[in-house]
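This report concerns only the one structure given below.
With one protein chain held back, the other chains of the complex are shown just where they sit.
Let's turn to chain A:
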Amino acid sequence: MSLRISEAVIWQETGEGVSLYHTETGDFHSLNDTGSRIWKLVASDGEREPVMFKLSREFAGSNSAMSRRIVADVEEFIGTMIEQGFIEEVPAEQPAVKEESLS
């Protein structure tokens, strides 16, 4: 399954990180640095594995324990975002990314 940002979400990268607005629920969400980084990777790559790979390479290097922790953190973050309707899982052949931002 691929990942895509829900069409119901308007988001913007600000000086404080990524801010999200869910147009159906009216919920706002501000992501911290790590969440923002994961969010942007989901937006650009649309798959779990590249996100995990890039973050592991960036932060864990060859430290496998750290790498496992990063994978777990990414899974948890994406799971929460899916649960709250900010990210959706879609079959792999569908377009994976849709970005809406304030003009």
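We take it that a residue touches a chain if its C-beta (ideal position, glycine included) is under 8 Å from a C-beta of that chain, and two chains touch if they have at least 3 such contacts; residues count from 1.
The rule we apply is simple: contacts and distances are computed from a predicted model.
Student: According to its UniProt record, what is the protein name of the omitted chain, chosen from "Dehydrogenase (Flavoprotein)", "CheY-like chemotaxis protein", "Lactate utilization protein C" or "Amino acid/amide ABC transporter ATP-binding protein 1, HAAT family"?
Tutor: Its UniProt record gives the name "Dehydrogenase (Flavoprotein)".
Student: Touching the absent chain: which residues on chain A qualify?
Tutor: Against the left-out chain, chain A lists 7-8, 10, 12, 14, 16, 19, 21, 23-24, 26-28, 30, 100-103.
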